[in-house]
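Every protein chain but one is kept in place in this view of the complex.
By letter and in written order, the chains are A, B and C; residue numbering begins at 1 in each of them.
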Amino acid sequence: MPKTEIDSDAVRQLAALLEETGLTEIEYAQGDWRVRVVRAPNGLATHAVPPAAGEVLPAAETAAAEHPGVVRSPMVGTVYLAREPGGAPFVRPGATVREGDTLLLIEAMKTYNEVRAPRGGRITRILVADGAPVEYGEPLLILE
Amino acid sequence: MPKTEIDSDAVRQLAALLEETGLTEIEYAQGDWRVRVVRAPNGLATHAVPPAAGEVLPAAETAAAEHPGVVRSPMVGTVYLAREPGGAPFVRPGATVREGDTLLLIEAMKTYNEVRAPRGGRITRILVADGAPVEYGEPLLILE
Amino acid sequence: MFEKILIANRGEVALRIHRACREMGIATVAVHSTADADAMHVRLADESVCIGPPSPRESYLNIPAILSAATIAGVDAIHPGYGFLSENAEFASIVEDHGFTFIGPSAEHIAMMGDKLGARARMRALGLPVVPGSDGPVEDDAAALSIAARIGYPLLIKAAAGGGGKGIRRADNGDELLAQIAMARNEARSAFGSDIIYFERLLLRPRHIEIQILADGQGGVVYIGERDCSLQRNRQKLLEEAPSPALSPLEREELGTLACDAMRSIGYKNAGTLEFLYEDGRFYFLEMNTRLQVEHPVTEMISGIDIVREQIRIAAGMPLDYEQSDIVLTGHAIECRLNAENPVTFAPSPGRVTEYHPAGGLGVRVDSGLYAGYVVPPYYDSLVAKLIVHGRNRTECLLRLRRALEECVIGGIETTIPLHLRLTNAPDFMNGVYDITWLERFVTSAEGSKTP
Partner (left out) sequence: MFEKILIANRGEVALRIHRACREMGIATVAVHSTADADAMHVRLADESVCIGPPSPRESYLNIPAILSAATIAGVDAIHPGYGFLSENAEFASIVEDHGFTFIGPSAEHIAMMGDKLGARARMRALGLPVVPGSDGPVEDDAAALSIAARIGYPLLIKAAAGGGGKGIRRADNGDELLAQIAMARNEARSAFGSDIIYFERLLLRPRHIEIQILADGQGGVVYIGERDCSLQRNRQKLLEEAPSPALSPLEREELGTLACDAMRSIGYKNAGTLEFLYEDGRFYFLEMNTRLQVEHPVTEMISGIDIVREQIRIAAGMPLDYEQSDIVLTGHAIECRLNAENPVTFAPSPGRVTEYHPAGGLGVRVDSGLYAGYVVPPYYDSLVAKLIVHGRNRTECLLRLRRALEECVIGGIETTIPLHLRLTNAPDFMNGVYDITWLERFVTSAEGSKTP
């Protein structure tokens, strides 16, 4: 018998629909193709405790956080996009950079640490504002 | 008949999807090929507490408890299979009874209560011993 | 001491009794309806016996079934908890007739206090202040009008055999009086099988303050301070605290001493609670509960005394091993009743508890039979958990209570947690300035009904 090809995206889509609609089970059939997804209502980890307060990372950016080209902050600190206040930013969206180019500065304990490009590429998005605080691992920009 | 060829990859893929999507069950069918993967959710009720101690109903009889012909105890008390100690039992396995026939006695608070046949039929099993304590709803015998 | 005790109740109080027995090395037998087969106390008990279907009448109020279970399990004593058969004199005497010990007072004392009117007269004769009233049954309308005129309006018409707020009606003047009397008699007849009624002056802004006593029936009687249970809705307590923010040490001692003297003179045996109304510095005896109360933990928290343990010791014939002077009350305690109800409409919310995470840490106690996956049955009381918090003073207690409420997670059903959170931020409550009419106004106010 031939190896079956699982339509993962369809399953993911149904799982998302479960979440969105608050359903616990969806059965879906099309021709001879049929799938059923179930989520038991009880004991989901993150529901058993109050939601995290004062999260630093806004929900809007979680999508960006998943992007393969994301460059993350190597430390806790304050972001500076330019060498000095009002100066020209190191990079702008659309800019092309070579590996090792300085992308921005992160100030921690009065010392300015340069964040350099891990590889050559094009800056498609800058996710942080000048002077914004960032935590470890927070997405800074997207380099494609 | 040839050995079935298990599509392990498909199963692994679905298992991974379970994990990824947080689902607890996926049923997937394609043509005559069909697979169902389940992972018991966290915090199932009965796991979250110690098992009941001193259960009166032994596990062995739970099967009988499911039997459609089961006759249950209408009260807490002590079972007597015969009118007097050492006397002939009201019914024996294999016996045929008419609706209303006395099946056994249950003594509660020094009064003897007759348990009568809810319908005519044949006694296939007696699930309690003479003089045994029974709780409400406990299976007494099977009448088919 | 007893070797095995049957717990003739359900829910958190059944678990409470099981814990006390466990800690005394006494085996427990849980009797339960088919709806409670998965209850926590049933799982923890040494033995369990199913005694009937969900309907309380056929299970938790089913005296023959409970006694059969006691006989089969071979127990020494039966603890009735609160509610159900806990203040049923007939049950108490049948239990004793069958050779078991009833963990509670004598049937006579239950009957004595069950007759609210007789109890009131009795306690009055023993020196306890009572609410001005008819001091006896009200016969005909003529008598009613003259008695009412003496007492003054507004007044309450109450059923002599009443309880739980049933058969109680208010009259603001003579015209209302006769109409209300007729209705009160009908209610009383159908609810309690007796249409005997009496009058009581209606206090408009009183606090509900109750004295906890312990009496060993051998001359040993102590009071363990009071509880302030003024936060009520439809005469149902929602939050209780001890000590009362309104009582002075002198008032506490006077009232406590009066209560103890009365108990000693009637030879009472068991834990007991004397309920009073408190207004303008004066106390009025309402009634006595001859059983454990839902709110007993706040008294335990400030006194260190395990009241259920004491009930069991007393029933086993042991004298109190301390005197009034040994009882020291430290700090402040508050109990929140977490009911399976909508926190605004109070509509019952039974069903599966999907997540359960009680608060923890210093000064926090949770009494609850809940667990993740447990299904709250629709047949019984909506109380599913009690959060009890202790602090060195009322302010510390309030801050800790707020902290603990924020930590509690009960998922899948609605509970009164949001209401309690709003309460802990209400200035009147924070200042301890409230009476038995306050909560009704609060829950209907914007502040009290806004969803958090």
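The rule is short, and it goes like this: a residue touches a chain if its C-beta (ideal position, glycine included) is under 8 Å from a C-beta of that chain, and two chains touch if they have at least 3 such contacts.
Given the structure is predicted, the values throughout are model-derived calculations rather than measurements.
A.B. asks: Among C:368, C:382 or C:416, which residue is in contact with the omitted chain in the full complex?
C.D. replies: Here the residue in touch with the unshown chain is C:368.
A.B. asks: Give the residue, chosen from C:114, C:162 or C:297, that touches the chain omitted from the document.
C.D. replies: Among C:114, C:162 or C:297, only C:297 touches the chain that is not shown.
A.B. asks: Name, in rising order, the residues on chain C that touch the hidden chain in the full complex.
C.D. replies: Touch set of chain C with respect to the missing chain: 15-16, 19, 22-25, 44, 297, 300, 304, 306, 330-331, 355-358, 360-362, 364-368, 371-372, 392, 396, 399-400, 402-403, 406-407.
A.B. asks: Can you list where chain A touches the absent chain?
C.D. replies: The missing chain touches chain A at positions 43-56, 75-78, 108-109, 133, 135-138.
FYI, only the chains that are shown with their structure count from here on.
A.B. asks: Determine the centre-to-centre distance between chain A and chain B, using the mean Cα coordinates as centres, and give it in whole Å.
C.D. replies: 52
A.B. asks: CA centre of chain A versus CA centre of chain C: separation in Å?
C.D. replies: That gives a centre separation of 55 Å.
A.B. asks: Find the geometric centre of each of chain B and chain C from their Cα atoms only, then give the gap between the two centres in Å, rounded to an integer.
C.D. replies: Going by mean C-alpha positions, chain B sits 40 Å from chain C.
A.B. asks: Using the touch definition from the top, which residues of chain C touch two or more other chains?
C.D. replies: If we look for residues of chain C contacting two or more partner chains, we find 352, 355-356, 372-373.
A.B. asks: Can you list the residues of chain B that touch 2 or more other chains?
C.D. replies: Where chain B meets two or more other chains at a single residue, that happens at 43-45.
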